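A single structure is presented below for examination.
With one protein chain held back, the other chains of the complex are shown just where they sit.
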Amino acid sequence: MQSPETFPAFADEARLQLHHNGRLRHLLTLKGLDRELLTELLDAAQQFVTPTGSIAARRDSLRGRTIANLFFEPSTRTRASFDLAGKRLAADVLNLDVNTSSRKKGESILDTIYTLQAMHVDVMVVRDASTGVPAYIAQHVEDHVSILNAGESDISHPTQGLLDLLTIRQRFSGFSGLAVAIVGDIAHSRVARSAVHGLHTMGVQDIRLVSPSAFAPGKDEMTFATVTDELDVGLRNANVVMALRIQRERIADLEGILDVEDYSANYGISAARLALAADDVIVMHPGPMNRGIEIESTLADSAQSVITQQVSNGVAVRMAVLEHVLSTLAGR
Amino acid sequence: MQSPETFPAFADEARLQLHHNGRLRHLLTLKGLDRELLTELLDAAQQFVTPTGSIAARRDSLRGRTIANLFFEPSTRTRASFDLAGKRLAADVLNLDVNTSSRKKGESILDTIYTLQAMHVDVMVVRDASTGVPAYIAQHVEDHVSILNAGESDISHPTQGLLDLLTIRQRFSGFSGLAVAIVGDIAHSRVARSAVHGLHTMGVQDIRLVSPSAFAPGKDEMTFATVTDELDVGLRNANVVMALRIQRERIADLEGILDVEDYSANYGISAARLALAADDVIVMHPGPMNRGIEIESTLADSAQSVITQQVSNGVAVRMAVLEHVLSTLAGR
Partner (left out) sequence: MQSPETFPAFADEARLQLHHNGRLRHLLTLKGLDRELLTELLDAAQQFVTPTGSIAARRDSLRGRTIANLFFEPSTRTRASFDLAGKRLAADVLNLDVNTSSRKKGESILDTIYTLQAMHVDVMVVRDASTGVPAYIAQHVEDHVSILNAGESDISHPTQGLLDLLTIRQRFSGFSGLAVAIVGDIAHSRVARSAVHGLHTMGVQDIRLVSPSAFAPGKDEMTFATVTDELDVGLRNANVVMALRIQRERIADLEGILDVEDYSANYGISAARLALAADDVIVMHPGPMNRGIEIESTLADSAQSVITQQVSNGVAVRMAVLEHVLSTLAGR
């Protein structure tokens, strides 16, 4: 970001995103949301899930409402998913490519927000490469506006976390007793962090974070999870294996320590290695995949893979979150 | 513009934009529009104004109509404002990023217009860095198409002028007796020109144009306004102070004559300097702001500021203009 602004760490995002009646008014992070609320969101999302090949779920609940997609980082799939979620609820959707216009003119992020707020935008969906942007914005909007975090630096991607929970719940009908392995660059993954916080809240006790040591999580975070650099340890009897997208640039930065071939050999998920996992194991990936690197291509297309279900569930989850926050605002 | 076309000055834009029944069929400039017509537009816009926090105004008057946003210059706020105005009237809105496609292929601007016309586009919203483009296009379209100027070089930005008028009228209930100071780079400001023409028509007799001499208006234009390079003279007893966005590049071009610090010290609007103004003074800015340069940041957020109301009014004004020109076309 070229903005001169800095975004101070906000101590209590969990509180900030809740209305005093306990319902969500923003969605900034899954951290701190309780099991009852997550379950309510998953139940609402499940209503919007229709089989592939059937007509998409749709209703007119947001007619007259305006949703702005404010992506300061480029995105195809998350932007498209929010776009469709809004349109299928009959909202007006405004897609703003912020890099190429107001940021170029040096407008501060808050003035962009105030402008959209003044245009009666009800929900702003924000993706930003800087830590703290969604919470910073949420502290500044008026109480008729909702902020949804669509990806925040390495920190948080709560709708991704929800769609991962929904996908797991559809297969296993619950979370208790599951072993979940998340494999890849944990240190830099907002996907991993949101999944871990959601899984922990939902009662998963055996969470394993598998990565080369250079990509291990910080010592003080996600302490309820097991950290290992051995893939086989992570996979043994796992019910869920989530492969993370590897950023080649990050590996290139580790010159002399790790290269892509090493990574693939030691941390790539393949059908052969999955023999260690539980019989009912499912394989997840947030996309976009580097086939043949972090995941074997044939495995990604196999019956063990739930990767396309994750995408379908993404639209359903975003519809549910949009309806939820707007009903919170309506009752304020 | 890379186009080889030149756009000849058009002597009678005011006439060109009027249907023979006296109603607007294009909106090219506020210059030459009479008080009755401006009042009708402001009254129509006022109907679409709803308090911040309430649901946006909406009706289905343009269902089946198509609006194309043709921005040859990048824009976030004006493009978003027209986009929402169209959608909230139930029109189909086509957003064209013309820089990256047909201009690249060397298609002339008229052929782009003829193409959209053939696709049954009813209204084309045009922003261009070249003088004369909106009038040039308006001379060439068929009589079922309306052209709205969304920003033309340094010359004209009529919907901005209308939203400024509406904002002033909301606060003062009228225009007579008001003193209005416009401060900044008058020479290069389409915002200032449209505001001045609108204010003059509405009966404001005390209009002050305040700028460093390098940015003063031409000697032969806006002769009914007072020109000064002294901010205090401009502010004294003013009811309305409009700060213009300063383009740092333009100041850089004046190397040795003016720098940004000088500019801010001598022409930046602050609460302290506003002590000279009338008690009921309001502060306006077209956005995006350079906080701390042309306007003190705390002032922009104070009760004297009507900057976010300007943005809200922008959507309302554009809805009113869209309905007006389409009703003119329908009755042709």
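Letters A and B name the chains as they come in the text, with residue numbers starting at 1 for each one.
Definition applied: contacts are C-beta pairs under 8 Å (C-beta built on N, C-alpha and C of every residue); 3 or more make two chains touch, one makes a residue touch a chain.
Everything numeric in this text was worked out from a predicted model, so none of it was measured.
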Problem set entry | Options B:Arg35, B:Arg59 or B:His144, residue touching the unrepresented chain | B:His144
Seminar exercise, completed: Given B:Leu94, B:Ala216, B:Val260 or B:Ala278, the residue that touches the chain left out of view is B:Leu94
Exercise. Of the listed residues A:Gly218, A:Gly256 or A:Pro288, which contacts the missing chain in the full complex?
Worked result: A:Pro288
For this session: Could you list which residues of chain B touch the chain missing from the display?
Result: 64-66, 68, 92, 94, 96, 98, 100-102, 104-108, 111-112, 114-120, 142-144
For this session: Provide the residue numbers of chain A that touch the chain removed from this figure.
Result: 50, 52-56, 58, 74-77, 79-81, 83-84, 87-88, 287-291, 308-312, 314-315
